[in-house]
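Input: one structure, supplied below.
Note that this complex is displayed minus one protein chain, with the remaining chains in position.
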């Protein structure tokens, strides 16, 4: 397999480090450059002894990456747009794990992120990298905006049902729960082990930015209620979605719609009514499992979608995009199976 | 303080053992008899070394408890009704932590629990022990049906809002999450540490029995969607409730209604809009904290209620009922404060 | 019960907050003043919502505490000695949960803590508050140096065996494991949930300061090897101690020596050979359980001692000292029983 030369900017965060781990063992990639503002000049094995043995040393995000066919950016929103124009000018194709290239419309970006986009001219050539819906666009993309972790879990379950017109677009409620790696490695009192262990809480109960991303890419004109919660565990997102089936639609249609939508998607596993996926079915794999049940008295469909927030929700999806952009089989270098324990 | 003589049947389960621990340090109670089918003849300290030093030995649930002023039953549904007639005949007042005396109507019981009630004649003298709403009835009760853990968390948040008529009674969605002690000590593969740790899942997505208890005691004619989930931690319930505010009602009314409802309730702490309680605010105390936020675009109120499932959701609420029945201050022997860690 | 007026300096740390929780429900104490450098002027319920409802507001540690019969200090080493001279001058008796008054010899302090003691003249009137060995001295003490968490767990197991002369004083190895609350609430990357959860590590493998405290109070001339480890859980210490039995001593003597030493100690539970205590037997109680086994081929005795690091290892032991100083029964306000879950 021909190896693309790849670089990573923002390699010390949880998503960046996971991405590096995947790419180090990827048969179609050679990691030639890694960068992190906080770790310039430090050998990787010193920062992460579990990633020792590569010989890689962190450089500055401002260095030239023109030797890279592909550069991944894993940076806070507002930061990757500082570096991506230079990366593009240098000829690299870019996969941004952050939020800066998820909307093609700079006004929408400004509304959601409360600041002006600094590379608005590049938005037009960017593609939203939710592979299962934008595979063709991704293939030739020069910039891919890798989807947010919550929108990935939610949209894989929700979008086909809306597209098929079998659920009402009003009154959609999404109660989502994520492991702590979703919150990142930043230092704050409320991320200490003693504060999160044996604890559980909702956060950003109204107004989480992923709400807009969900609505925008739902394929329908919807306004969802979206409430994220923080689970005391390392990895994984479980989203419980409350929908209303339209009159006359049999409950089994939900499964049929998913099965049709994903019959060629190697990572998405729909289940028939009554099989409800658990988090551990997907943790440490790039898969999404979808399940549901139905309450006929209220015409209520309850959908449960699970992913690993660092894989299908971040680094794994980034590699999936890379595979497609590089003309490789979509599964290359990605875990299809989840460990039992 | 005069000490009542108390007995416990079902002392080896999580709720029974927690109840015992509370009563052993309760200034108004003397534990004179404990029983468990699975541990007849065994000293308590052998079963639970952390409860060593009492000299108590387990007896049979069929023994006479007539020396007890009060008997607590902490048994699976359908089992306590086998013993309670004899307890009543012996003159003891009974607090049932199980599900058998939560409905006064035997037909409702039969519908929800799919079996005939075996002591239907005693239902008429039973009282639903959600103290904050039935304090007066509890005082003289001879049998108290201690509420379910989920209904306790849910009703403390929901019932005053419905009573005040400020939220719609349709479309109520409750997404609840509980620690594993709620599932009990029974042996099953899916309760092993290796299967639950770093895992999260929904269960009984449609049709959990607590759904009927919630609707029945909501004080309104409602049909709720109720989905419980299992958290990888020891204790605590967090319920996220999705309600719709009626037109013209200011969002601040939610807090005002709660504050009015609970101004004399020592264990219930309402918070103003935007303060969202976490699980650890209540774990290992008998308190309930209530918080909410509001999305004006959708008139959506999101309520978060937290309790400790073994205290306010089971044993603690049982002791609270006991205090009232015995004429003691409601807080006696109950933890008002939650440990920080 | 007559209530002593008590104050706490350093109330926001884990030990200080746990101490406050105990004292708020203590029948012989009234908390009249709390202080914390980091939280001056803030109501307690704002810092710790789980401790809401007291009306207490944090003041400065430099304020006068002369209205207090007793003041507890829960501060980093080197800090409590700044405040204690003024507390003594104001007439309060002091229980220091920190390390500043654990040695009566300023030179030993200087050697272990690598700095000069700033209140050396007060050391002579201080008492090492390991109640089980210094009960009489504590009774009249004006300053009590509350023992370290590890030394408490270790000395309760080790000291009687050395005093009885049944184990060799050479070659003692102590492998200790503590929950994260022992490390405190200070912000550091390596205390984040994501870094500690599903992780385990040794730290200060050679040279932990508690090594000297253990040797000094062992009652013998010993040099121990002591290696602490960090467990991914909230509370508790388990110390595994490797000793060598002297020739001709039956293995059962270990239990007999403990039983004799602790027959009047309400919180210490020795077990006969082969019964090995688990952490959960003591967590959230003030108890210590001791167990052991014996390998006759190597004359090796393996002792396991467990305590709750925040109770018997810190705040609980502080209250135990307070009870004795105030002339109250030793168990007053302290949990004798550990929750089952």
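Letters A, B and C name the chains as they come in the text, with residue numbers starting at 1 for each one.
One rule holds in what follows: a contact is a pair of C-beta atoms (placed from the backbone, for glycine too) under 8 Å apart; a residue touches a chain by one contact, two chains touch by 3 or more.
Source: prediction; values computed, not measured.
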Residue touching the undisplayed chain, where the options are B:131, B:196 or B:237: B:196
Hidden-chain contact residue, picked from the options C:121, C:221, C:264 or C:297: C:297
Residue of C:240, C:253 or C:332 touching the missing chain in the full complex: C:240
Sole residue of A:102, A:177 or A:235 that reaches the chain not shown, by the stated touch rule: A:235
Residue, one of C:21, C:159, C:177 or C:216, that touches the chain absent here: C:177
Absent-chain interface as seen on subunit A, which is shown: 14, 17-18, 21, 24-25, 48-53, 181, 198, 234-235, 269, 277-278, 280-285, 287, 289, 310, 335-341
Residue numbers in subunit C that touch the chain omitted from display: 171, 173, 175, 177, 194-195, 197-203, 205-207, 223, 225, 227, 229, 231-236, 238, 240, 242, 276-280, 283, 293-295, 297-298, 300, 302, 304, 341
Missing-chain contacts mapped onto subunit B: 14, 180-181, 185, 187-189, 191-198, 232-234
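Assume only the chains that are shown with their structure count from here on.
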Furthest chain, CA centroid comparison against subunit C: A
Inter-chain pair with the most contacting C-beta pairs: A-B
Interface residue overlap between copies subunit B and subunit C, same or different (over half shared): same
Cα-centroid distance, subunit A relative to subunit B, in whole angstrom: 39
Intercentroid distance (Cα basis), subunit C paired with subunit A, Å: 46
Where subunit B and subunit C are represented by their mean Cα positions, the distance between them in whole Å: 35
Per-residue multi-chain contacts in subunit A, two or more chains: 194-195, 197-198, 232-234
